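Let me begin by presenting the structure, written as structure tokens, before commenting on it.
A protein chain is absent from this complex, but the other protein chains hold their places.
As written, the chain order gives the labels A, B and C, with residue 1 at the start of each chain.
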């Protein structure tokens, strides 16, 4: 049974499902239309200039998705393309930037300044812990990160907006005294709430037809983002027989059962890097800024250069 | 500078230190005498019949360590040998047993029944989360595990004992309403306190002279136990040049900086298993029970059979 | 009708309780046989997980413990305890898990004791302890429990409540803060017990061929409803063939 057959509405989001079948390969168009409705709560993997799921992002843009609620820690090109293309209504994020190239995430910045998107700020570790809490099925994780700062004090979404939306926790975060006294040399913690995205998009090096996925090199928070989500779309450089990946199960971070769609998408992270397959493309990333300044309305012009859909 | 030079007393335990040097190889006698004083709070890696750090355990017994406070999730032979040899005063544990062989952990059971050791019970996941909290430097982790059970209600160490011992948290655990309402479909959580062992003993397949360590196959909670500890002793099947391990850093779970001593100890998990090196020894484990019944006072007789120290 | 022993009958009875598409949390021993047999009987898309970190094991040889390296064979992913229990606590995956547990004592609400007989502070008998049982029983939507049917094991009140069943009745789990459901079946060497959908109390669902409802009751400290009891359908030749030729040809768990 395909996971899609079990989809039903849940508080306005998509109900979590699980799929133990062994054949989940589909094309990108099908995967995105099935699992990413308008208004979905979405998270995307990767970090700044590395392993952003760009093929899937461009497909979201082609399908003119709107009203997305985006969760990101430090995401660069993927976030900027989605925001710049008008797909995103709200975003919870720690950092928008690509590194030394187009470090300003210009379309994200512009959208925030013009209030075209609502933004709420966290730190990288807070976002990581929030995905981890979602993956672990607990409502929050404790940390000392950002105590005393405006990250704690200033909320991006109002209390009223939170309370009227069952897909948002009622509090941005909660500061609490340590109930174990000063255990772990900690007097106070901030509890950051779990994120449960409707869908997480990842680009990985290798995936099996059953959804088993292998990331090579830095994993960032991809594993936590996938395990936190109700649905997972994995795009991959190499589509493999599951048995090949299963012969070394300790190298696979993503078990097949949490994956809904596997898409073969060579160069699917381009223009960001995919370790052992290709580096980021500095020329593309350098061109992005002036091209956007000249032709802000044409986000689809660029991706054609690489994977030509 | 060797970590030992920086040892100083801290609330009766050993102060946490960190060692960035690149040469940490020593023999087992030296490692155990330096880093495991009587009364130390100790955790040992492995799970039931797999990768118990037996060589290090037998060295603790030879050095007649006493008053140890032991932390374990599901540990078999290592726990039973330490308890049976009178090294242990208190133990926090989820499960004592080896699997189908000597499943009763007979010396542990006898010691608890005769009150020769004080025991406090948790579940496997609670113990894992407690090590994880220690590794993450937070005072607790939340879970729904064991709500409504005697694991929550019955404490092994009294409130008075806890409050008079700065090395124990004042509470065994704390049940708390979810401060985020019913977020994550959770009304209530139990907070389990971080464990910060003075020392963790691990047996791994491969370690570098700088402390970098690689576990092959199941990692159990070894990584969390190591990162939670003030000191780490790693015994290994193969001692390697750090550069060899560093050429594939994604396969190494333990960064060298958290390790204090690396000991080359082939067959160091025997009679438990070490994946890709040897299986558990069913004959030894079957013999253990009747031999103990006949000669309970001779724990050192058995290990000689394997690594002959 | 073919001959069979109690372990074979228990393994088949449990295997029949596993639904297609479920995740089976396995302990050591007969629960592994049941999980492996289920994949060949009625649940080809069920998968097997172990608390030690192996997700979707293929189990070529029978592991002797959940810590046995053999649990890794052909898994989809292989890590450690933290990931494995997180998968059970996570509501997307956790609600599809059926946990197979065992214990030293059980009460009528399916609460389990695997810790002590006697007072916790002064135990008469100490057992191994919870292990992952309390976690599984807390997180997943249903559990199947293997027991030896003895009067001292089916008790009015467990000496120590290690793993939550239905606690004190229908609202017990919700009041305690547990989200999943409780036990769905107990499989012993004499019978299969169910739990009433309203009262959450144990009842006799089926007694093994060769025994009677009253004989089952004689092995329990508390009484249960017998009105729904039927004789268990014995293992079929096909089920026994799977168990004996595919699952455990060396009879490591099935015994002699």
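Operating definition for what follows: a residue touches a chain if its C-beta (ideal position, glycine included) is under 8 Å from a C-beta of that chain, and two chains touch if they have at least 3 such contacts.
This structure is a prediction, so every number in the text was calculated from the model and none was measured.
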Problem - Shown chains that the omitted chain touches within the full complex - result: A, B
Practice task
Pick out which of A:43, A:85 or A:186 touches the chain that's been left out of the picture.
Solution key: A:186
Practice task
Decide which residue listed in A:35, A:58, A:71 or A:95 touches the omitted chain of the complex.
Solution key: A:95
Completion exercise
Among the options A:31, A:44, A:70 or A:105, the absent chain makes contact with A:105
Fill in the blank from the handout: Note that chain B touches the chain not displayed via residues 1, 16-18, 20-22, 134-138, 208, 210-212, 227, 230, 242-243, 245-247, 249-250, 252-258
Problem - Positions on chain A where the hidden chain makes contact - result: 46-50, 73-74, 76, 93-101, 103-105, 108-109, 112-113, 115, 119, 121-126, 128-129, 132, 143-151, 154, 156, 175, 184-189, 217-224, 273, 275, 279-280, 282
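Note that in this section only the chains that are shown with their structure count from here on.
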Problem - Rounded Å distance between chain A and chain C, as computed from the means of their C-alpha atoms - result: 38
Practice task
Pull out every residue in chain C that's touching 2 or more other chains.
Solution key: 54, 72, 78-79, 89, 91, 139
Practice task
Scan chain A for residues touching two or more other chains and write them down.
Solution key: 134, 136-138, 250
